[in-house]
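Missing here: one protein chain of the complex. Every other protein chain is in place.
Our next item is chain A:
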Amino acid sequence: MSTPILSVEDLRVTYGRVEAVRGVSFTAEQGSLVTLVGANGAGKSSVINAVSGLLRPAGGRITFEGRDITRTPAHKLVGRGLVQVPEGRQILATLTIEENLRMGAWHTGAGAQRSIDAVYDRFPVLAERRALPAGSLSGGEQQMLAIARALVAAPTVMLMDEPSMGLAPKIVDEVFRVIAEIRASGTTVVLVEQNARRALRAADHGYVLQSGEIVHSGPAAGLLADERIVQAYLGVETTPGQH
């Protein structure tokens, strides 16, 4: 097995005296799609935010492309290709769609316009409305903008936090189709989802989080096939978009 592009060892995240993440370890191979699933409050977002440098871990070690990034702040990681699509989309509503994409290219410099044109080709709805404030987009379109904005940053690893949250089933299908495309283009994807079945169906490898610890891991298909895991952690089949 080759060295994983992203590896997290014994990660711990605390908020005051509350331990949200208690010794989580996982790896992502180059070009794979890895998913962390679990209920609300299991610590998924804390893991993602610690990896992307938004949160300072209380302990553990994170390596990206062989280098220790445990305490590297977010603004230094984006330029190196570790890019996050944050929970709740976090689009800049008062900036135009074009300006949002330019913000995605904050670190890429000269090649920015080419990559912006490329995402316009991929998301024609964004191209049509490029001069409008991003706040005028629908929820699904805003999620596409958040993904497009991350793509402009030329990621080698894309961290996605609940990209299907609050979206209609049809839009969720589209989001997962885009995720599959991104992965097919060679970008490694780390996907965090409450919509566990959906995420596991898309993923190569899955980790089940509960109360800040990984309770199961393995090939995604294996996790989905294990009745006990499905019963205990993934719950009944939920309608996408409902939470």
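The rule is simple: contacts are C-beta pairs under 8 Å (C-beta built on N, C-alpha and C of every residue); 3 or more make two chains touch, one makes a residue touch a chain; residues count from 1.
One rule holds for everything that comes next: contacts and distances are computed from a predicted model.
Hidden chain, UniProt protein name from the list "2-oxoacid:acceptor oxidoreductase subunit alpha", "Amino acid/amide ABC transporter membrane protein 1, HAAT family", "sn-glycerol-3-phosphate transport system permease protein UgpA" or "Tetratricopeptide repeat protein": "Amino acid/amide ABC transporter membrane protein 1, HAAT family".
Although one chain is not drawn, the whole complex shows that of A:Thr3, A:Gln90 or A:Gln231 it is A:Gln90 that touches it. In the complete assembly, the contact with the undisplayed chain comes from A:Ala153, out of A:Leu137, A:Ala153 or A:Leu200. Of the options A:Met103, A:Ala118 or A:Ala168, the residue whose C-beta touches the omitted chain is A:Met103. The omitted chain makes contact with chain A at the following residues, 52, 54, 73-75, 77-79, 83-84, 86, 90-95, 99, 102-104, 106-107, 149, 153.
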